[in-house]
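Apart from one protein chain that is not included, each protein chain of the complex appears where it belongs.
Residue numbering begins at 1 within each chain, and the chains themselves are lettered A, B and C in the order written.
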Amino acid sequence: MTGRAAHEGRGAQADIVERTRAFVAEHVLPVDDQYDGDIAAAGGDALRRRLQARAREAGLLTPHGPVEFGGLGLGMVDRAPVFEEAGYSLFGALALNCNAPDEGNVHLLGKVASPGQRERYLGPLARGETRSAFAMTEPDPGAGADPTTLATRATRVDGGWVIDGHKHFITGADGAGFLIVFARTSGEPGDGDGATMLLVPADRDGVEVVRHITTMDTSMVGGHCEVRLRQVFVPDDDVLGEVDRGFRYVQVRLGPARATHVMRWTGAARRAHEVAVRYAASRRAFGTRLASLGMAQQLIADNEIDLAATRALLREACAALDAGERASKETSIVKTFAAEALHRVVDRATQLCGGLGVSADLPVAKIAREVRPFRVYDGPSEVHRWSIARRAVRQIAGAR
Amino acid sequence: MTGRAAHEGRGAQADIVERTRAFVAEHVLPVDDQYDGDIAAAGGDALRRRLQARAREAGLLTPHGPVEFGGLGLGMVDRAPVFEEAGYSLFGALALNCNAPDEGNVHLLGKVASPGQRERYLGPLARGETRSAFAMTEPDPGAGADPTTLATRATRVDGGWVIDGHKHFITGADGAGFLIVFARTSGEPGDGDGATMLLVPADRDGVEVVRHITTMDTSMVGGHCEVRLRQVFVPDDDVLGEVDRGFRYVQVRLGPARATHVMRWTGAARRAHEVAVRYAASRRAFGTRLASLGMAQQLIADNEIDLAATRALLREACAALDAGERASKETSIVKTFAAEALHRVVDRATQLCGGLGVSADLPVAKIAREVRPFRVYDGPSEVHRWSIARRAVRQIAGAR
Amino acid sequence: MTGRAAHEGRGAQADIVERTRAFVAEHVLPVDDQYDGDIAAAGGDALRRRLQARAREAGLLTPHGPVEFGGLGLGMVDRAPVFEEAGYSLFGALALNCNAPDEGNVHLLGKVASPGQRERYLGPLARGETRSAFAMTEPDPGAGADPTTLATRATRVDGGWVIDGHKHFITGADGAGFLIVFARTSGEPGDGDGATMLLVPADRDGVEVVRHITTMDTSMVGGHCEVRLRQVFVPDDDVLGEVDRGFRYVQVRLGPARATHVMRWTGAARRAHEVAVRYAASRRAFGTRLASLGMAQQLIADNEIDLAATRALLREACAALDAGERASKETSIVKTFAAEALHRVVDRATQLCGGLGVSADLPVAKIAREVRPFRVYDGPSEVHRWSIARRAVRQIAGAR
Partner (left out) sequence: MTGRAAHEGRGAQADIVERTRAFVAEHVLPVDDQYDGDIAAAGGDALRRRLQARAREAGLLTPHGPVEFGGLGLGMVDRAPVFEEAGYSLFGALALNCNAPDEGNVHLLGKVASPGQRERYLGPLARGETRSAFAMTEPDPGAGADPTTLATRATRVDGGWVIDGHKHFITGADGAGFLIVFARTSGEPGDGDGATMLLVPADRDGVEVVRHITTMDTSMVGGHCEVRLRQVFVPDDDVLGEVDRGFRYVQVRLGPARATHVMRWTGAARRAHEVAVRYAASRRAFGTRLASLGMAQQLIADNEIDLAATRALLREACAALDAGERASKETSIVKTFAAEALHRVVDRATQLCGGLGVSADLPVAKIAREVRPFRVYDGPSEVHRWSIARRAVRQIAGAR
């Protein structure tokens, strides 16, 4: 966009940010706080439907979704502050239908789905009529931090494929309308190729949600599930993209998904920070306000620095993605930095609030609980560092 | 002890360590793991009585308690490895009757209680017949990190004192047999003097446990409670030590209590570390064992270093305490270092275990949840640093 | 700029970056390495004149300077990568006449100088005909991290002012053509007002460069000097801006000066990083390349992350400055972050290179030596954190 259009676009986007902030404050935060961020206790999918209906009325649903399916069509740079506002509440992204894994799935389907798949899967998802899951991770010795160890297998049969496998940490699987299953269609575990993505309605025979894995975090609707796939038939029409190109499509999904994770968690961490600053400004100790003590100021300043650096790195990554680049380096860097920096922010906020910081009396401990797993989910920091280092050695030393 | 006696003492102590380890593994860990470290779910005081009965049979109850009241009479240096073994399970210190706050209260009563108080309060506590609480911390603007802002007041009446006040984060108050209440008998909030300790049976009129404050940690029997004290009468016989010397007695309790906290948490952190090392030794990724990857080795090595440094500082502090020193500097340093180092240990263990590390499938996430508040409880790190720095300036620069 | 002009501007700027890189590699690095970054040993001002003459021929002199005085007129965003290339050599910014303190002085004079002062002071400075110094810092108890303790005094006399004072750490004072002296014209030390800036030719009576203060860093021409000012007369024409508004003008200079410091040090740190990566890619240990070992990869990845975050924060600050904002928050954050992050980068590079990393055989130790003081110069990190925290408390909690 240039000139006036750009200016109007910027104005419209700023308006969305502001309205999202107000929506979250009015409709989402009270429920979040009442149930201490426990989505199951708060109502699960029933709550989701109620909140999303309100977001739809407010014209705020699916900010990243295609306009043709009712979304706001925001690019990466523009959605960043919107998602941050959504993430200010642990239920905010859910309310706006921009939560993981749906948000990444909308992106993936938007890039790879066939016209029929767009109607059958993308549309309902973007409109908030259903939820989805992304079934990639497997128990040891299957696909984990190293996805090439993928063990779930799809075997060719007449008119389609039959999947057998075992998945875990499948976020949102319980109650999802469909799963995007990552399965090996050729090669052996350890091969960096031969994976395919398949669309599987959750009520298809052979799909079993075994259990919710109890984790630190409690805000994800549908939980983190263990899933068995036994002789699950998938017709050719539900193969997502081309056979054997799954590892490539994962990349399509990964970059933006990392960036949007950062956006949401920035909002959550910012809330913890703001709560702590307000606490420190009101609490008196040692003859002054807590916020006037040097060590408290250091915690506050370091939070400001970490939040600023996260947002600055995010903007670089988003601009690269908006420019059509793959941006693996940028998204890997911002994911790694942010997962650690935002954890530090929340940890410092906890410390600033003292005993109340580790209690449910303030909305800080629950954010700490939610933000920790981010260093593990979507690639642990160590795997990202490994890939960042290998790229640097290649680029700087011309060595592999 | 010298010569043969010392040698035998050492052998006896090593035997206690070994037997404690076995006792915890056999009787305590299974319950801890079954209930994910949630003491209320696991049975609360009923479980406590059951476990303590077994510990009594095993001759392991109250390792730090006076021999005359059935304890093992171990000094600080000797109890360190015993408490570490106890802390290996989140319920272990409870099982051995060496948990906070009882353990610190046993110490305090041993130093300050009158003969009658020893019989009425110390004996039952040391023998595991009852539990106790230490009621010092208050909601804003009362006594917190800065204890001089103490607002609870005890007023002189005929034959004793009447307490009015509001306390919170009173660990174990719900179900305790008695409370040691810290109240102001002279001066005003902000004065660094004028506090008195009073022994208050929990069923005394006017004592109300308002609620359990929900906190990250869930392993402390009796919870962290909000307590109201309304016109609570305390006869002169139940004044602990002398009137107006409470701030001094707090110091008596504080040093050893800091050290024993460290012992227990070292055990918990060591368990997380060991779980993670075993996981890393078995899990394969990127064509090798996880434990053979450099970044995993760094996490493991840093854990070893942090555990070793914690134990080394602990030994210095314990030796000073055993030698009769106040050891404020040593205990402040080890508390501050350990609260941060052990948190790092558990955090690295979490990271090593990946998705399982943030789940209840491994006993790491629950330890992370328990160990975080240690940086806040018993004086936040910032307050300890302030006092460490002031002492250093005084000693090195001769300045106040 | 918009449309084609913008595109051309961008292309022209990219060309300047590329030519700067080549210029530094060809003309500057060899001298820098030959003399291990010691500007005095390398020739001091004689070297400066030689290198600047070449830069002038190459059309690269004073990238930030006003076009009317022979500069390239680059804004903040555009100059960032140019200055980074200059900073790749410890003598590069000097060669391009964009070194501290001259670069900041050009900026300050461009904003505040009268037409006559522009001719007499700004022109020669921008054209590289002379050097300058900024004389603010004083020995204890004068102006340091806290500038309000300014003690140097300018007294009103007929036709001008007479300065008496004592300055230290005055970079470049020895050999400078003129000094911008910061002196108190009203109020008392401790007052946050009453300072004035005065232009003082270095050969004016009463100006004495007492000594070079020996510091870790050795690359600044003219050293860090102790300067005495005894009855130095300054005519009214040489008062810079208005009397008593010095503290305000300091702010004008500070923001951009912080940002350009970051640019230059990013270049230096990047060089250390690149040297280390090349070393790690070639050195064999434990049966493989050093660069393939996990702990080395972690050092490399962390360097990439720190460099990326520094540049991202820098871009935010520069964009704000180019938009005409004061950007105190942004420049304070990037200065604080970068001073620490770039130090970490160089420290990791040192570690990667092992014994050679602490030797003069590789150009890493000398960069470590140069970059450390950056955490102190231009406001120590602690003072920046204090101001960042106070602003955050004000903005978030509405409290002062």
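In this section, a contact is a pair of C-beta atoms (placed from the backbone, for glycine too) under 8 Å apart; a residue touches a chain by one contact, two chains touch by 3 or more.
Just so we're clear, the structure is a prediction, and the values are computed from it rather than from any experiment.
Visitor: With the missing chain put back, one of C:300, C:365 or C:392 would touch it. Which one?
Guide: C:365
Visitor: Which listed residue, C:25, C:58 or C:376, touches the chain dropped from view?
Guide: Missing-chain contact among the listed residues: C:376.
Visitor: Among B:166, B:212, B:245 or B:385, which residue is in touch with the absent chain?
Guide: B:385
Visitor: For the chain not shown, which residue from C:14, C:41, C:285 or C:323 touches it across the whole complex?
Guide: The one listed residue touching the chain not shown is C:285.
Visitor: So one chain is hidden, and I want to know which residue out of B:170, B:277, B:321 or B:367 touches that hidden chain in the complete assembly.
Guide: Residue touching the absent chain, from the options given: B:277.
Visitor: In the complete complex, which positions of subunit C touch the hidden chain?
Guide: 36, 137, 140-141, 144-146, 149, 168-169, 190, 213-217, 224, 282-287, 293, 295-296, 350-351, 354-355, 357-361, 365, 368-369, 372-373, 375-377, 380-382, 385-386
Visitor: Can you list, in ascending order, the subunit B residues touching the missing chain?
Guide: Subunit B touches the missing chain through residues 2-3, 273-274, 277-278, 280-282, 289, 291, 294, 296-298, 300-305, 308-309, 311-313, 315-316, 329-330, 333, 336-337, 382, 384-386, 388-390, 392-393, 396-397, 399.
Visitor: Determine and list the subunit A residues touching the chain excluded from the picture.
Guide: 293-298
Rule of thumb we're sticking to: only the chains that are shown with their structure count from here on.
Visitor: Name the chain whose C-alpha centroid is farthest from the C-alpha centroid of subunit B.
Guide: Taking each chain's C-alpha mean as its centre, the farthest from subunit B is C.
Visitor: Please work out the Cα centroid separation of subunit A and subunit B, and write it as a whole number of Å.
Guide: For subunit A versus subunit B, the centre distance works out to 39 Å.
Visitor: Go ahead and note the Å separation of the Cα centroids belonging to subunit B and subunit C.
Guide: The mean C-alpha positions of subunit B and subunit C differ by 52 Å.
Visitor: Considering subunit B alone, which of its residues make contact with at least two other chains?
Guide: Subunit B, residues with two or more chain partners: 293, 295-296.
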